[in-house]
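Note that this complex is displayed minus one protein chain, with the remaining chains in position.
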Amino acid sequence: MSQIFHHSTNTLARVTIFGTLFIIVGALFAIAEFNRSNYITHAFVAREQPVQFSHKHHVGDVGLDCRYCHTSVEKAASAGIPPTRVCMNCHSQIWKDSPYLEPVRASFRTGKPIRWTKVHDLPDFVYFNHSIHVSKGVGCSTCHGRVDQMPLMMQVSPLQMEWCLDCHRNPEKVLRPKSEIFNMAWTVPSDQAERGKRLAKEYNIQSKAVLESCSTCHR
Amino acid sequence: MKQIAPPLYGLLAEFDTPNELVRAARATYAAGYRRIDAFTPFPIEELSEAIGFAQNKLALIVLIGGILGGLFGFGLQYWASAITYPINVGGRPTNSWPAFIPITFEMTVLFAALAAVLGMLALNGLPQPYHPAFNVPRFALASNDRFFLMIAKADPLFTHQGTHEFLKSLNPREVSDIDE
Amino acid sequence: MQQKKDRMNDEVGPIQFGSGNGFSLPVLGQDTPTTPESPDPIAAGSRDAASSEVLAFQKSVEGKSGKQYWRSIDEWAGTPEFEAYVKREYPSQVEVIVDPFSRRRFLQLMGASLALAGFSSCAYQPKEELLPYVRQPEEIVAGKPLYFATAMPMSGGAAPLLVRSNEGRPTKIEGNPEHPATLGGTDIFSQASILGLYDPERSQAVTYTGEIHSWSSFIGEIRVALGVEKSNGGQGLRILTEPVISPTLGKQIMDLLKLYPNATWYQYESAASDGAFQAAQEVFGEPVRPIYHFEKADRILSLDADFLASHPKNLRYIKDYTKKRNPEAGNTPNRLYAVETTATATGGNSDHRIPMKPSEVEMFARGVAAAIGVGAAAEVPEAFSLMIEEVAKDLKAHRGSSLVIAGDEQPAAVHALAYAMNGALGNAGSTVVFTKPLEVNPVAQLNGLRELVADMQQRKVTTLIILGGNPVYAAPADLNFAGALESVQLRIYHGLYNDETSSYCHWHVPEAHYLETWSDTRAYDGTISIVQPLIAPLYQGKSKHEVLAAIIDQSDHTSYEIVRAYWKSQGALNTEASWRQAVHDGFLKESALPAGGLTAKQTSGLLTNVTPQQQPASNTFEVNFRLDPTIHDGQFANNGWLQELPKTMTKLTWDNAAFFSPRDARNLRLENSMGSSGGDFEVDVVELELAGRKIKAPAWILPGQPDGVVTLHLGYGRTRAGHVGTATGFNANLIRNTGTPWNATGLIVRSTAERYVMAQTQTHHSMEGWNLVHETTFDEYREHPDYIHEEEPPTPRDLSLFPNWPYNGYAWGLAIDLNSCVGCSACTVACQSENNIPVVGKEQVMMSREMHWIRIDRYFTGSGDNPNGSVFQPVPCMHCENAPCEVVCPVGATVHSAEGTNDMVYNRCVGTRYCSNNCPYKVRRFNFLLFNDWTSASLKLLRNPEVTVRSRGIMEKCTYCIQRIQNAKIESEKENRLVRDGEIVTACQSACPADAITFGNINDPNSKVAKLKASKRNYSLLDDLNTRPRTTYLSVLRNPNPALKPTKTENA
Partner (left out) sequence: MAEREPMMAEKVVPPIMEPGYTFATVTDKISSIVLTHKTPRGWYIGFGISFALFMMFLYAVSVLFVRGIGVWGVNIPVGWGFAIVNFVWWIGIGHAGTLISAILLLLKQDWRTSINRFAEAMTLFAVACAGVYPLLHLGRPWLAYWLFPYPNTMSVWPQFRSPLIWDVFAVSTYAIVSLMFWFVGLIPDLATLRDRATGRVQKVIYGLLAMGWRGSAKHWSRYETMYLLLAGLATPLVVSVHTVVSFDFAISILPGWHTTIFPPYFVAGAIYSGFAMVMTLAIPIRKFYHLEGFITMRHLQNMSKVMLAMGLVVAYGYGMEIFMGLLYSGNPHEHFQTVNRITGPYGIFYAALILCNILTPQLMWMRRTRNSVWALFVISIIVNIGMWLERFVIVVSSLSRDFLPSSWGMYAGTRYDWMTFVGSIGLFLTLLFLFLRFLPTISIFEVRAMLPAAAIKEKH
């Protein structure tokens, strides 16, 4: 019989075999990475809002305390989105004619709420409670980043389960003194290792087993 | 067929029965030829030893594959259940090793089996869709009812003439050149 | 509970009254904070989705009438486009839309497929919105619920409540522990009323002969009509209400009658108990009513009184009765002799169950009375002589601490005898006291109704105003109320639903739900209770007060103004402070009606002359009519929770039936044959004829039903109840007569060739000789306290090869006292409400797919035909320490928390159902289809934001109300303290009127639950499986009369 295949097919055959193997493995890694990418987590994606509100200005420049607007952060699960009236407290005096603030004034006139775009959005089967984290020494900037430097609010953490667990498994590495909770500029000190341990004891942080339990976050 | 005679790869002798082939193979080996191979439509134990071929690598490869598989299987389960996220499941210990045995076993078998098949292919240098022998038209019968003996040009004793003569002396059906 | 009260004090109290009477009621559609739902199948409709639906309402409420809004869901389901859609999408489902009965299920199916869209992208979160308040009410902290006190008006007395409100949505009913009527318990009706509030099928607009009109045009029109009436003092004007308990409403009606001196006011409800009323009139000369003090009674004779069944006025009785029988409380146990004419919870929990024909009850009563020395001696059936003798002896032996109670359904004579016996036994004033009735103006209701119908037939009535009730459906058939109604020129109906009655009336004014309006009422001992609204009317509902105000030319008065004005005029509440306090507490302290002991006139004819026993024709049956255990007189027919709630004794759902005793069934060759799909029973249909009227009814064989008696439950067979309630069961009113409303003789039973399929949740009623419920007598328990573990030594802790898992810190556990449980099922409904548990519909129940997280197993004890009693066993998840379910889950969707709860992680569940297979208690429930209703917007407002709403293909089960545990822990953590005992109250526990359920930390030896588990009566179900349940049971104790054949304690 005459040769069916050209000489080169030998190499070709082997290359394809190993090639596909490498491609498959590579693809798996790619998918794993993609699932953690900002595209999926929405981290560092600035959302445009109905009102051009700048945290940079209000927190960084003006120096408002987080709690001035997010009133329930120490009391309840939700930190609380300020009612229009809170905006008007100041803006009925300053920038009272600024066209940028028209939506706010409109809302105040008509009683229709401002439709903000949600930035930090957990799945609805996850039950996160701000008040307990704040009262146990977890600072705002730990999860929300340097809000005082964000003209447009954006999410800086992946907000994925592995990220939550990372902290629940060893909270020591982020605990701060009560006084520093709302301090945007706070940075992890060099001796955090033993500081954290001390604070954990002081705050009666629950055991790893409790913090890892499913029902701690899922109900 | 080609105009310029292409380089030679070896010589191919065709026999009718397995017996003739085995005898011929023994003779050839006895004659001192080493770069020889035989082609048959079904496995013939005597042949490999007749052409002086003895291999035992494969068994070792499979053994290693099996051991790796077992270790991987148990390791994965132990790490997942006892180290990275130890959870209280029905009051059982995090390292419930008896429950991990079935998967450990399955992984052992899987890896060993893969090692066996891939090892065989690798050692045999397959896939190899092109081989000079296929250039000989009658070689198609090697997968049907004919038995072939080949002496490669690379063999130190190989001379086109002499080897041809030698093969003829084994009274095959016919002897043909294998083009590269 | 305590925690809630605090919250009310420091948050609600002041703010509630911040702006005079301008109460800041949450109004839907106006600046309510929301984050719209994500398409995540599990989460949609959970806490965020719920409030997002507020927007849907905003759209619907603005301008348009709710009616049009609902067209999208219900009426759409009739249009050709819809049918086309169905034919295209669901060829096999076409028949369904024709049949309204199964449309609910169909909509769910449709939902299931639509929901698929969301499944494609689970992890990926789409853009969501945040809608803050514009002006935030100070008391509202986003995500923190508030609790308000109110009361649910019910016939026979209101149910005092605390209602939880999330962002202005009432979401859960709790009992009011301060209130004397219940001391914190609730019943199924009040628990389920929250669903009634959000029922999308409540009538939503004022209509005139079906045309939508405005409230103002209604006022205009009736002014004209009433102007004519005024001319002759309103002698053509009639008002028909349910018995009026609300003092304010009473006052308003009186005002109306002043304006129209010749007008007449009638009151009627199905539950009318004229017997008790007439007896009181007769023997005391005034319509007083008794209040029983079971906590003081050592011997109780119940003459067919089902006082342990779930009903507001009984909640206090349940508490007192069970407390008296609780050995841990150290009381001397009482002994209950229960005469009953059909199997009831009271008989099941009694020490001596005495089944008999209704006609025999009076004989029996006279027998006992005679033995005590009351009334004329009467010859009694031989069968009862021993019993009568012993009962009388026992009662006499406990003068002053015994108690005789007659059932509401009994004729005047039996009530009179009971009153007299209590007098003779010196119980009057101790175990029995009498007060004025709760009703403003108590009347013999059926006589009144007869009179009204007669007038209508004689065309004397020109204008009839019907306030509440549903007389067209509920009036006994012999009156032909509907027919008479036709001859009234102007008919006005004010009610919650567009129902049978509204279809016969010109004007229909939608009634505001009690959670939407201000009112007042009395409860139990007459305590004045304030009805406080939790939310502004969802639709265009008006309160009775507003409607009456409109009639008496005060149409501008709001309910609040009317109620407040009335109480200003009353002594107790005239000051602002006292009023605030009353609203805050939900009731006015020390406002009970004066109570005292009265002794009956021995000369009363009811006592002396024995009512002659008319001999019923041979081979006829006696029939007794009873209110349905779950949908009452039919007013809850459209409430899915109550329809699907298994009836206490029969465990039937979605239907009523004619109950036959096993022997009668054999004689009539009636069969109940179990089907092949799990919960379906095929039964024979019988034709029942009473006084010439016929109905057809499925025949159900009920052990414990007396021979020769057929029991029919009212409330079913509604024709205009809504998609949930219409065409379920049959209407027993159609053979009911005003003469014998509750018990009648001469019922003719004919078997037919028809068969009918019923849905039952428990198909086996014996324990197969396995000790699932341990039962013994008080005496035996006193002698061998450890009897349970003597016969079954507990499994040793060190049995396992593996080391025991250590539980430091909290270890949550539950103890259920079976000796207290009366099987009322309040826990089941409370759980359904707290945990967003869906209703699945009759077909699914027939396939054994009901979703209740806590079910009540009912086992008959004693012989099959005529059990000496029944035991009730609430079965929630056992939270086993060696949980069989966890080991077999391939993805770890159900695992243990560090505190020993068996967590079910919905979002991890892939739905292999292996956990349920391996659960020996079968407490796990699976979403075989998309059971949660995702189509009705209003139902999303109902959901508890603290609990994930489960989707299709997911396993679920009791979580010990993990959301309550977590929130309590978070609060305690913030205050750097441990959770206090009793701080966490599970939904079932808080609902239980008998305090049978106790939750707490079993690692704390001083906790109530730990103490209970230390009791000798404590045992774990299927202990030999070594699952180590965290939920354990306390055994049942009976107190039989040694002189009588002791009740068998071993279970056949």
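Labels for the chains are A, B and C, by order of writing; each one numbers its residues from 1.
Here, contacts are C-beta pairs under 8 Å (C-beta built on N, C-alpha and C of every residue); 3 or more make two chains touch, one makes a residue touch a chain.
Please read these numbers as outputs of a predicted model, since none were measured by experiment.
K.L.:
Of the residues listed, C:130, C:670, C:954 or C:970, which one is in contact with the missing chain?
P.N.:
Of all options in C:130, C:670, C:954 or C:970, contact with the hidden chain holds for C:954.
K.L.:
Which residue among B:31, B:64 or B:80 touches the omitted chain?
P.N.:
B:80
K.L.:
In the whole complex, what residues of chain A lie against the chain that is missing from view?
P.N.:
So the residues of chain A touching the missing chain come out as 1, 4-5, 10, 13, 28, 32, 35-36, 158, 160-162, 165.
K.L.:
Kindly note down the residues of chain B that lie in touch with the hidden chain.
P.N.:
Where chain B meets the chain not shown: residues 17-19, 22, 25, 37-48, 50-51, 53, 55, 58-59, 62, 73, 76-77, 80-81, 84-85, 89-90, 92, 96, 99-100, 102-103, 105-107, 109-110, 112-114, 116-117, 119-121, 123-124, 126-131, 133-134, 139-145.
K.L.:
In the complete complex, the non-displayed chain touches which residues of chain C?
P.N.:
109, 112-113, 116, 119, 123, 674-679, 762-770, 772, 844, 847-849, 855, 857-859, 873, 875, 884, 886-892, 895, 908-914, 916-918, 920-922, 924-930, 952-955, 1021-1022, 1025
Heads up, the rule we're going with is that only the chains that are shown with their structure count from here on.
K.L.:
Counting C-beta pairs in contact, which comes out ahead: A-C or A-B?
P.N.:
Between A-B and A-C, the larger count of C-beta pairs in contact belongs to A-C.
K.L.:
Centroid from C-alpha atoms only, then distance chain A to chain B, rounded to Å. What do you get?
P.N.:
Taking the average C-alpha coordinate of chain A and of chain B, the gap between them is 58 Å.
K.L.:
At what distance in angstrom does the C-alpha mean of chain C lie from that of chain A?
P.N.:
Measuring from centre to centre gives 46 Å for this pair.
K.L.:
Touching two or more other chains, which residues of chain B qualify?
P.N.:
87-88
K.L.:
For chain A, give me the residues that contact two or more of the other chains.
P.N.:
Answer for chain A, listing residues that touch two or more other chains: 209, 212.
K.L.:
Over in the complex, which chain C residues touch chain A? Could you list them?
P.N.:
30-31, 33, 35, 37-38, 40, 42-44, 46-49, 123-125, 127-136, 141-144, 808-809, 895-899, 901, 903, 905-908, 946-948, 959, 962-963, 965-966, 970, 973-974, 976
K.L.:
Write out the stretch or stretches of chain A touching chain C in their complex.
P.N.:
So the residues of chain A in touch with chain C come to 35, 40, 42, 47, 71-72, 75-78, 80-85, 107-108, 111-118, 121, 123-125, 127, 129, 131-132, 135-136, 204, 206-207, 209-210, 212-216, 218-219.
K.L.:
Applying the document's contact rule, which stretches of chain C touch chain B when the two form their complex?
P.N.:
Contact set of chain C toward chain B: 800, 802-805, 880-887, 892, 895-898, 1028.
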